[in-house]
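This structure is in structure tokens; I'll ask about it shortly.
Up next is subunit A:
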Amino acid sequence: MNTSAHCPAEAQIIAREQDSRTIVSLTVRLTDPAYANEFEFQPGQFNMLYLYGVGEIPISISSDPASSDTLTHTIRAVGRVSHGLARLEVGDRIGLRGPFGRGWPLQDARAKSVIVITGGLGCAPVVPVIDYVINRRSEYGRLIIMQGVKHSDDLIWRERYEAWGKHPDTQVLLAADMGGKQWNGVVGPVTELFDQAHLPTENSVAFLCGPEPMIRACVKRLTEEGLAPDRIWISMERNMQCALGQCGHCQYGDKFICKDGPVFSYAGIRHLFGVKGF
Partner candidate 1 sequence: MSATKAKVAVHKFSSCDGCQLAFLNMGEDLLALFDQVDIIHFAEAGPLNREASVDISFVEGSLSTPEDIHRIKKIREKSRYVTTIGACATAGGLQALRNVAQQDDWIQSVYATPQYISSLDQVMPIHEQIAVDFELRGCPVNTRQITAVLRSLLNGVTPVNEQDKVCMECKRQHEVCAMVARGLPCMGPVTRAGCGALCPGVGRDCYGCYGSAENANTASLGGRFHLLRLNQNQVRHRFVSFNGADPVFASAGSMGTGKND
Partner candidate 2 sequence: MTEKREIRIKVPLLARVEGEGALDLVISNNRIETLNLRIFEPPRLFEKLLEGREYQEVPDIVARICGICPVAYQMSAVNALEQIFNVQPDPWVHAMRRVFYCGEWIQSHALHIHLLAAPDFLGFNSAPEMAGAYPDEVRRGLKLQSLGNDLIRLFGARSVHPVGARVGGFYRAPDQARVAELVSDLERALPDAAALISWVASLDLADEQQNFCSVSLRHDAEYPIMQSRLMSDHGLDLAIEDYEQKFTEFQVPHSTALHSSLDDRPYLVGPLARLNLNHELLPEATLSILRSTAIRFPSKNMFHSIVARAVEIHFAMLEAIRLLQHYSLPEAPYRDVKPRAGIGYGCTEAPRGLLWHKYETDSNGRIISARIVPPTSQNQARIEQDIAASLQNAGLDQAEAVLRLRAETVIRNYDPCISCATHFLRLKIDRH
């Protein structure tokens, strides 16, 4: 069992899913059974994954908190560490520290309608939320899932979306800036979906995750539609080295993304949100 905050524990890859050309889901199990046992997390929290000899990066946990003996991480290969992680195979080992941060405020959302808006790979950190709500369907109001991608080929997990859409009172809306041949979703930015959604602004919360320009546009629409800033929740990303609120890299004004976030209420960060340089 590993006690240090800085030092990772070993985890082994037990399943690997190639979701798209650049996106891979790695399901891992901590090799120390005691540690694996006591590991618990909230939807929206993240781990620091370590690639041997290379480095650590923050990656959200995209699996169900109920079965936390294994942990799934959906990783887009974009640079040094993520490319290396995405090349690993079942049986390979990595280092893992976590879980870190504050997740989505699911308690607050109880009995309310839940609007999930994601862009790009943004849906990964919210998957546990969706699963959570769907598993407790009656405890929540409407569930509206809106997902935007740059190109329709980037859309992963089509079957999951389809399956989610089949649940009662659950709406799945997809948009692609550029649609491919077999695309029957909307072509355009994710904000195009707002008109179709007939968003419930009373008694609802919105969870947003994805590229910041897209989030900015959505926040604007949501507030225009009348959703209060403290009902809008955003998952933020900044450079992160320690995930312990120490290294200073993830500072966002007066906040540390790693410990005060990554999920923030819009009301708490609106004074900086979209300001260049923060």
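Throughout what follows, a contact is a pair of C-beta atoms (placed from the backbone, for glycine too) under 8 Å apart; a residue touches a chain by one contact, two chains touch by 3 or more; residues count from 1.
The candidate set was assembled so that all candidates are chains of the complex that A comes from, given by their letters.
Given the structure is predicted, the values throughout are model-derived calculations rather than measurements.
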Of the listed candidates 1 or 2, the one touching subunit A in this complex
1
Can you list the subunit A residues touching candidate 1 in their complex?
51-54, 79-81, 83-84, 87
